[in-house]
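A single protein chain has been omitted; all remaining protein chains appear in their positions.
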Amino acid sequence: MTAESKLLTLRDAISRHVPSGSMVLLGAQLEQMIPFAAGHEMIRQSRRDLTLVGPISDILFDQMIGAGCVSRVMAAWVGNVSAGVGYCFRRAVERSIPRRLEVVDYSNFTMALALHAGALGVPFLPTYATLGSDLLKKNGNLREFSSPVSEEKMVAVRALRPDVAILHVQRSDAQGNAHIWGSLGVAADGARAARKIIVVAEEIVEPSVIASDPNRTLVPGFLVAAVVHEPGGAHPSPVQGYYGRDHAFFAEYHEQTRRLEDFEDWLARWVVQATDRGDYWKQLGPGRVENLAVKEHALSAPADFGY
Amino acid sequence: MTAESKLLTLRDAISRHVPSGSMVLLGAQLEQMIPFAAGHEMIRQSRRDLTLVGPISDILFDQMIGAGCVSRVMAAWVGNVSAGVGYCFRRAVERSIPRRLEVVDYSNFTMALALHAGALGVPFLPTYATLGSDLLKKNGNLREFSSPVSEEKMVAVRALRPDVAILHVQRSDAQGNAHIWGSLGVAADGARAARKIIVVAEEIVEPSVIASDPNRTLVPGFLVAAVVHEPGGAHPSPVQGYYGRDHAFFAEYHEQTRRLEDFEDWLARWVVQATDRGDYWKQLGPGRVENLAVKEHALSAPADFGY
Amino acid sequence: MARSETDLATQGYTFSELMVAAAAREIADGELVFVGMRLPMLAFLVARRTHAPGAVGLFENGVLRENPATELLYTMGDPPNLRGATQCGSMLDVMGLLQQGRVDVGFLGAAEVDRFGNLNTTWGHRNKEMQRLPGSGGAGDIACLARRTVVLLAHDRARLCDRVGHITSPGFGTGEGWRRAQGLPAASGPSAIITTLCVLRFGHDGEAHVASVHPGVSVEEVLANTGWTLRVADELIETSPPSHEELRVMRELDPNHFWTR
Partner (left out) sequence: MARSETDLATQGYTFSELMVAAAAREIADGELVFVGMRLPMLAFLVARRTHAPGAVGLFENGVLRENPATELLYTMGDPPNLRGATQCGSMLDVMGLLQQGRVDVGFLGAAEVDRFGNLNTTWGHRNKEMQRLPGSGGAGDIACLARRTVVLLAHDRARLCDRVGHITSPGFGTGEGWRRAQGLPAASGPSAIITTLCVLRFGHDGEAHVASVHPGVSVEEVLANTGWTLRVADELIETSPPSHEELRVMRELDPNHFWTR
C-alpha cells in the first residue's frame, strides 16, 4: 500500500521532467530557498527556450539568461536583490546577448494572482493593482475590465499554469509530501498551479514526520513528479533552519559578471566545470560553508494532533 | 513596547463587540472548533436581527435561530451534521417560528470564495461552481457574467465582509495572535474578511510561543478586538489536541428539539439557566468530559526557525 | 432495514455492503476522490485496500489523505481524520483542485434525484408539505466540477422523481448539451447512481437508464419504484456481488455493521 518512491538524482529529474521549451516556476519562496542547484543543472544540460516564471528569483534568473537557456521571463523583478541590477538580464534585454529575451513584466501581486488563478482553476482573477501603470499597458496577461458586481474598473490577471514548478523545501518524504516553513511566498499556489512539481529537499524523512504536522505540508505528493535529495541546493540563498544567506556570494557575482567575458568565466567556474554539487562545495571551501551554518536553533512549539 | 492585553470575559467581549444587527461569522473551521460558548452568550444577551455567516455551523446556527437571535442566515448547510436536519431551522423557514428567517443559500466553495474576496479586498471572485443550479438563480450574491479573458460563462461571487468573526482557537497570546491547527476550513480568509475578530482560546500563551512558529499564526493580533480564555468553549464540537467530538450530544439535541416545547426546555437547561460555562460543565457531568479528553498525544515534528 | 438482515442471512452480504462494493469499483487506482462520510467513506477505504491503493481522498474542510483514518467517523472534522493526514490545508485549497479538473470522482447523497441526474438537497416533500433540508454543503460544487460524480441513495419512488423541485447539484439538466450551455466544464457530470436496487448510468442524451440490477432484484421492482418511465439497458446485467476480499475489508473496518446495516 506504500506508494513507489519518487527519489531521483537532480540530473535525472531535470533530464526527464524539464525539456527545452518548458515554462518553469522558480523562486516561489522569494529570497529564500531558490533552487540554484536545479537551475545550474538546466544550464549544464543546455536547456533552451525556457520561459522562467517567478516573482523574484534573485541571481538565478540572471545566470540562466546569461547561459542562453531562456527566451522569455515572466517576473516582477529580475536582478540581484542585495546588490542591484543583473548584468546578464540587462545584456539580454538591451543587446540580445546571448540571445533575444522577451520580458513580461508583472508586479509581485499580479504574479501571485496569476499563479493563484492557476491553482484555483479559473481563467483569471480580479485586482486593482497595476491600474494606471505601464505594466497594464504592456503585459498582455493583464487586461482592464469592468467588475460585474460593482461596475468598477479592474484588472483581470490571466492564470498561469507552469509546466513544472521546482520547489526547494526543508524536508520531504520519498513520495514528495513536503514541509516548507519560514518564507512561504507563492509556494502553495505555485505548487498547485504547475502541471508537475520537482521537489528538491534538504532532508528526506519518513512519511510519519510529514504526517505528524499536515498543516505544514505545502506540497502534496500526488502532484510531485520527482523528489531530489540535494542538501545545500539553495546556496547562496538561505534555508530557514538549515543555512544562512551567503551575502558575499551575491556581491561577488555582481562584481564578477559586469562584463560578458567575466560572466563566462564565472559560469565556467561555478556551473559548467562544477559538474555536480560536490564540485561546487569544493569551490566554495569549507570555512565559508561553516559560516553559514545555523548558530542557534529555534524549534517551533509543538502542536498536539492527538485525540 | 508590549501592546495592551485584549483579554476580556466572554460576556464583555460579546457585550462590547457584537451588537444586535451584526453580521457574524461562526464555524469557520467547519465541524471543528465551533464557538458554541460565544453563541450561547449571544442568546443570553438577547441579540436580535443577527445575520449568521458560515459554511456549516452544525447545531449552533440551529440553536441561535431557535432562540430568536437571527433574521438572516448565509450558509452552505444548516442542520445537525451527524444527525440530519435542524428542527429550529425548519420551523423558522417553514413556519416563521419564532420569527421569519431569510436564507441565502451558498455552496461551500462559493461561501469560501465570498470570504476570500473579502480577505483579498476585491468586490467579487469568479468561479464555475453553481452554474446550472438553483442557488445561482436565487442567491443575489451569485451573478452570472462573461469572463473577460475567455468569454466563458462564469459566476461572480460577491465579497462578504462580516462585522465580526468569532474564531475558536487552540492557543493565543493576550494580543490575539493565535495558532490554529488541524481543521483550517475558511478560518484564515474569515479572519481577514471580517471587520473585527473575537478570539476564543483553549489556552492563553506567551507571545514567544506564537512567535516560535509564525507559519501557524492564522489570526494576526492587530485585527483582533478581544481575546477570551474559555477552555472547552467549543464543546460539543471537537478541538484537535484538546478534546473530541461529543457525538452523543448532537444525537440528543436532535431528539430533544424535534418539538418546539422540547427545544425551549433544551435551551433553558443548556443556555439560559447555565449562566456561564461553569454551569454548563456541571450539567454535562465529569464523566462525560473525561471521555472526551485526549487519550493519546501526537506532537508535531519541530520546525527549526534558527539561523 | 429488515430486508438487509434477511439478505445477510441468505446471500452473505447486506444491500449496503453491495452498494459499498459497487461504489468502491467506481474508483480507479491513483485517482483523486472527493470523499463523503458514511457509505462513500467506506467505499473509498475498500478501494484503497483492494484495487486502488494509490487513490487519494479529499475532504471539504481542507484535508487530503493517502492513508485514510480507519476509525468510525461521524464527520470529516472528527479528530481521527486530521491526525496523520497528508495535508490539512484550507477549504479553498481542495476546492481549487476540484475546479482545476483534478478530482476524478466525487460521491454525493441526495434527498431527490431525477431522470437527468439532477439532485435536490434543499427542499423535500412530505405529505405535500415543503420541508426545508440542510442545503448544498459542498455537494453542489462537486456536482458542478468533479470529472465524474456517483450518487448513492435508497431506491424510493418519491426520491427518484421525474424532475427535482430544486436543483441544488446539477446533473445533466434537461439532457444533452445542457451542462456545456450552462458553462460547466466539458469533462464533468454524473457517472452512476447506486441505489438499494440497482445501478443507473447515463446515455449520451444525459438520461439515466438501469445498467445493472442487484442480485435478487427484478427489473419490474426497479421500474415500479422509480418516479418516471425508466429506460433499461439493452444488455442489462446483474450487479456483481461484493467479493470475499471486499467484504473482509469492509467488516474489518465496520465490524458492527454500523454503516452497513
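All chains are identified by letter, namely A, B and C, in their written order; residue positions are counted from 1 within each chain.
Quick note on the criterion: contacts are C-beta pairs under 8 Å (C-beta built on N, C-alpha and C of every residue); 3 or more make two chains touch, one makes a residue touch a chain.
Just so it is clear, the model here is predicted, and its values are computed rather than measured.
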Partner chains on view for the chain not depicted: A, B
Touching the absent chain when the full complex is considered, from A:Asp12, A:Glu102 or A:Glu152: A:Glu152
Chain not shown: contacting residue from B:Leu8, B:Leu30, B:Ala119 or B:Leu284: B:Ala119
Candidate in contact with the missing chain, chosen from B:Ala129, B:Ala188 or B:Val239: B:Ala188
Where the unshown chain meets chain B, residue by residue: 1, 3, 119-122, 175, 177, 188, 192, 210-212, 214-215, 217, 220-222, 305-307
Touch residues of chain A, complete complex, unshown partner: 29-32, 55-56, 58, 75-79, 81-82, 84-86, 89-90, 93-94, 103, 105-110, 112-113, 116, 127-135, 144, 152-154, 181-189, 237-238, 240, 244-245, 247, 250, 298
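Criterion: only the chains that are shown with their structure count from here on.
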Arrangement of touching chains [line / ring / star / complete / other]: complete
Chain pair, B-C or A-C, that carries the greater number of C-beta contacts: B-C
Centroid-based (C-alpha) most distant chain relative to chain A: C
Chain centre separation in whole Å, for chain B relative to chain A (CA means): 37
Separation of mean Cα positions, chain C and chain B [Å, integer]: 29
Separation of mean Cα positions, chain C and chain A [Å, integer]: 41
Set of chain B residues in contact with two or more other chains: 127-128, 152, 154, 181-182, 184, 238, 240, 244, 298
Residues of chain C whose C-beta touches two or more other chains: 63, 79, 82-84, 88-89, 92, 95, 98-99, 145
